[in-house]
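Here it is: the structure, laid out below.
Of the protein chains in this complex, all but one are displayed in their positions.
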Amino acid sequence: MTDSIFAYAGQILRVDLSSGKTWTEPFEAEDRRKWIGGTGLGAKILWKEVPPEAGWDHPENRLVMATGPLAGLPVWGTGGLTVVTRGALTNGATNTQANGFFGANLKCCGFDAIVIQGQSPEWVYLHVHSDGVELRDASSLLGKDTWQTQQALEEVTALNGHNLSVYSIGPAGENLVRFAAIQGDYGHVASKNGCGAVMGKKKLKAVAIERGKKGIAAAHPRALYAAADEIAHNLKTDASTRGLYLFGTLGGVRNLYGMGALPIRNYTTNVWPEDVDTKKWEGKNLREGFDHRGHQCSACGMHHCHMLVIGSGRHKGEVVDEPEYEGWSGAGWAIGATEPSEVAWLNDRLDRACVDVNEFGWLCGWVMECQQKGYLSDKDLGFRLEWGDVEGANRLLQMIYRREGLGDLLAEGVKRAAEKLGGEAADCAIYTEIGNTPRGHDHRSRWEEMLDTCTGSGGTLDTAPPVQPTEFGLPARIEPQDPEAVPKQVGVLRGRRTFEDSLGACAFTTRVSMHVLCRSVEAATGWDFRMEEAIRNGRRTAALLRAFNLRCGIGPELEKPSKRYCSTPVNGPVAGVSISDHWEKMLDIWYETVGYDRKTGRPTPETLRSLELEEVIESLWGAEVKT
Amino acid sequence: MKVLKIIPDRCTGCMRCDLACSYEQTGTFQPSKSVIRISSFEGHTSYAPYTCLQCDEAWCLTACPVEAIGISPVGAKVVADDICVGCKLCTIACPYGTMFYDIDTHKAVKCDLCGGKPACVEVCPTEAIVYEDAEQADWVGPFAAERTKAPAGPLAGVS
Partner (left out) sequence: MARHVIIGAGTAGWNAITTLRELDKGGSEIILVSEEAPYSRMVLPYYLAQSIGESHVYTASSSRLAELKVETRIGQRAEQIDSAAKKLVLEGGGEIEYDNLLIATGSSPLKAPVPGADGDNVHSFWTLSQAQTVTAGLRKEARVAVIGAGFISFTILNALVNRGAILTVVELESRILPRMVDETGATIVEKWLAERGVVVRTATKLSAIEDKNGAKLLKFENGPDLEADLVIMATGIRPNIEWTRSSGIEINSGILVDDHCRTNIPNIFAAGDIAEGPDIVTGRKAVHAIEPTAMLHGRIAAANMAGDDTAFAGSLLMNIVDVLDLEIASFGAWDDPEAEAFEAVQPDRPAFRKLLFRGGRVVGAVILGKTRDIWTTNDVGMLKGLVYTGVDLSDWKDHLRHNPFDVKRAFLAAGTAGQLLSKTVLGRPSVPAGEIAISS
């Protein structure tokens, strides 16, 4: 490592849990520019190191915990953690993000990423500090939830606050629940595609990273401050992000309800029950009734992440992390729970047991519906679970993470459980054929996201909602159910989110002009870095993740929603409007836009060449298509 | 005199002040070199930054055997690097715990109010640190007391 490395630590920490060995390798300049970090770096490692026969639970699977060039710098929301692995739900690529202080702390310890391979014979946790790395006995941590785990490690190390960042699995990950997540720093969750199960399979309970003692240099520090100020200003003042700045994602409930995208009771309705006090569910009102306290990620000025002290009800006085919109929906609306304090409490249980809140919401909502409709008896389940029963949902959660009774099947995730149960029950389940589930939305009114969820390669959306689409030559707004504009938009924007996910930054604080974002990268790294390169970079990574999935046998035949997922809403703003009639056509347009082959699902050789992925061409298309 | 007034209720623990402070000290973002430090209370629910109060009868200044500590035009007690020998007497003299030692430069380091434009104030997104005329005060103490009624915080015992 030389002094001239800007924005990076320049080293990758490698850990082989089978042998207990740790070592470092350089994160070379060429790779830094080509893959940036985060998802890009993870994709490169997956492609290079995880062969098709090494499934999610194979020792050769890699668990990449990476950060990126902006982490630990004064740009808002840059404590970034990206988890890339072969996940337990799809058995394909996983790209999932969390924040807190992981990335900032890791870089100050001298690493840009941790790549974990092998399987430990005994439960361990990884302790990283400036002077070294140790695998330590984790037997005393077993069975602890994620918050307890962090507390226990704070005691062991005598560190508190952000002097120690801990990402861990809860009992769900220990018991290989297929939608187990990795949670850290009290409330930040890398939740998708069962990354927690991968960690559990490796018998790695936690990764604890001290706030290291090394420095991160920026190439142009004053320019970086200026870019950071501009990003902050945009977030505060732009109409598209101001609500986010003030209330995080809390505004989502009302906003999405208005467009028919709030998922209520497992997609059985789009109208909220009459007895619900809908005023309570306005963004700012969701902060009422709680003593809410800022709990921001590294260098962040958003009024987003908070801790709550529950102010009333059965759980009065308990400290929980404020749910994201996804929590309000997954632990709330999707299962018919409508009392905020109860939803906040359940959301926290989910974070602690450590499962993906969305998958749980679809699973629990589905079980509730199956019970209501008689597809699943009280005996099958062991008790009666009604819509909105939060205590019952918590009981279900316990059954799942302990793999008790029906919980053992439910722990396999919505798709597998539904297929096992079959019949009419299966028809009610929300999932994609790849094996994942949507985030906490009713995508029947948000076609872009259903398309994105089904075609995504990372276990969730690849492209996500548009940010300043006019920078891409797209209209500022499209009709959410326009079967032509939607796939076009999703296709054109492809790469942007993947690029953001490579930066070590938060997807909310990067919701600003690409030009400003690129200026921050330029100031941090010293590269002459423009939007064109950023997009190409993101598309390169996205294409590589798709190539990885194709190599794992996950092809376009699986790119479709389950029956319920793409059903026609019976009421609400988009009642009677169906995506199914347009699905194939939408895929056609999307494939053409992104430059992938419609039949095989592969990025075309031309696309791969334009993304400087020549080495992938031969692998996907065979030797004859080299030129 | 203008002082760094800390309003801990506003602090969210984003640590941006210690990044910025470390940049002023070292030219890199290296929080271990910051001279403003953030404490957490009640588990992770409450945070507060803490730094030199620029006390009038300055323990560091009187303790220094080589007169390396002076008073800047804005009233900050400042260490002259070329005079400081790194003996650390100031670090045990200062009962506030706000005198530090830089292992790389072998010099004592402390808050110098950035010459009158404190970086921690500039970068704090929530105005939890402001620079204004005020009497020196124990800005953090009452908040810390309130948020540590049970020292380990309400997270303790939650299973």
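So that you can tell them apart, the chains are marked A and B in the order they are listed, and the count of residues begins at 1 in each.
Here is the rule we use: a residue touches a chain if its C-beta (ideal position, glycine included) is under 8 Å from a C-beta of that chain, and two chains touch if they have at least 3 such contacts.
Note that the coordinates shown come from a computational prediction; the quantities given were computed from them, not determined experimentally.
The absent chain, not drawn in this view, touches the displayed chains A, B throughout the complex. Of B:7, B:89 or B:130, it is B:89 that touches the chain left out of the display. Here one chain is not drawn; of A:25, A:134 or A:484, the residue touching it is A:134. As for the chain not pictured, it touches chain A at residues 127, 130-131, 134, 155-158, 160, 163, 211, 213. One chain is missing from the display, and on chain B it is touched by residues 32, 37, 39, 41, 48, 50, 53, 55-58, 61-63, 65-67, 69-71, 83, 85-89, 91-103, 106, 136-138, 140-142, 144-145, 147-148, 151-152.
We take it that only the chains that are shown with their structure count from here on.
Inter-chain spacing, taken between the CA centroids of chain A and chain B, is 36 Å. By the touch criterion given at the top, residues 72-74, 76, 101, 104, 108, 130, 145, 147-148, 151, 160-162, 185-186, 211-218, 221, 225, 232, 293-301, 307, 309, 317-319 of chain A touch chain B in their complex. The part of chain B that touches chain A in the complex is made up of residues 10-16, 19-20, 22-23, 26-33, 38-40, 42-47, 123, 125-126, 153-156, 158-159.
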